[in-house]
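Okay, here's the structure, questions in a sec.
The complex appears here minus one protein chain, its other protein chains still in place.
Showing chain A:
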Amino acid sequence: MKTKWFRNLGLAVMALSLTFGSVSAVSASSKLSGRIVINGSSALLPLTLQASNEFKKLNPKVKISASAAGSVTGPQSVRKGIADIGACDWDASTSVPGFAAFSGQVANKVAVIPFAAVTNGSVGVSSLSTSDLQGIFSGKITNWKDVGGKDAKIVVVNRAFGSGTRVNFQLKALNGTDFMTKGDNYKEVKSSGDMKTAIETTPGAIGYIDLVYVSGSKMKAVSINNVAPTEANVINGTYKVWSYGYYMTKGQPTGAVKAFIDYVQSSKFQNGSLKKLKFIPLAAMKK
């Protein structure tokens, strides 16, 4: 061979650091291997699957299986030892209304998720106060005219127990007050998709949903205390109904699990696919 292609790693790395700094990349010949099982939040599932597609290109020996059945099943699966990562819309290492802390688990932030109170498009209300919401979701306020809307019966649509969206809405929109649990004007749904369908097709309905699902004229996202549920208002701190999305792990993550979480937290993913899926990057909350 006439000339061997050569490169002096020490020199190259030094030159880089003296100028702009470096961004780490995983080698195509990465020997990282293993299987990662992820379960939990349905809101985080699209993000997880997209990250999985991208991560496997950097680590072709790592297999990833993802599933969703509600946030609480994430830390439950980790505690039971059937999942490596529990995707959850709240920090399950701490206690929240209805759920004790999952001790020994570490909450790894991966995204910011805004939530919105949503109504059927015909109710005639554009903003509700915290007090209004507490009255409506507890069943004490039953007609839209009592909160400035049309003379129409209110139908409360709630997410089933175990939903991360429900936990966050109760904590941050209702300040921890209880939901009504039964009655003619009460429905329970199991997913964000079902919530969207129920709100769009039920006259007088009110519920709550990830902001990403809000589209079209059949469903309306209402302001809370006159603050609109927008990404900008989440970032500037005026809109309070949002949460970090977490990957719960049993202790500090290691190996392929750590590498996967690192990838989801990387600038490449946060400012790339995560934003395209309409989550808010973690770094946006630090500004």
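One rule holds in what follows: a residue touches a chain if its C-beta (ideal position, glycine included) is under 8 Å from a C-beta of that chain, and two chains touch if they have at least 3 such contacts; residues count from 1.
In this text, contacts and distances are computed from a predicted model.
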{"item": "Undepicted complex member, UniProt protein name, chosen from \"Glycosyl transferase family 2\", \"Sugar ABC transporter permease\", \"Copper amine oxidase-like N-terminal domain-containing protein\" or \"Cysteine desulfurase\"", "value": "\"Copper amine oxidase-like N-terminal domain-containing protein\""}
{"item": "Residue of A:G135, A:G162, A:G207 or A:G245 in touch with the missing chain, whole complex considered", "value": "A:G162"}
{"item": "Options A:K63, A:K145, A:K240 or A:K258, residue touching the unrepresented chain", "value": "A:K63"}
{"item": "Touch residues of chain A, complete complex, unshown partner", "value": "2-20, 22-29, 35, 37, 39, 45-46, 49-50, 52-53, 56-58, 60-61, 63, 65-70, 72-73, 76-77, 79-80, 82-83, 99-100, 160-162, 212, 215, 231, 267-268, 270-273, 275-278, 281, 283, 286"}
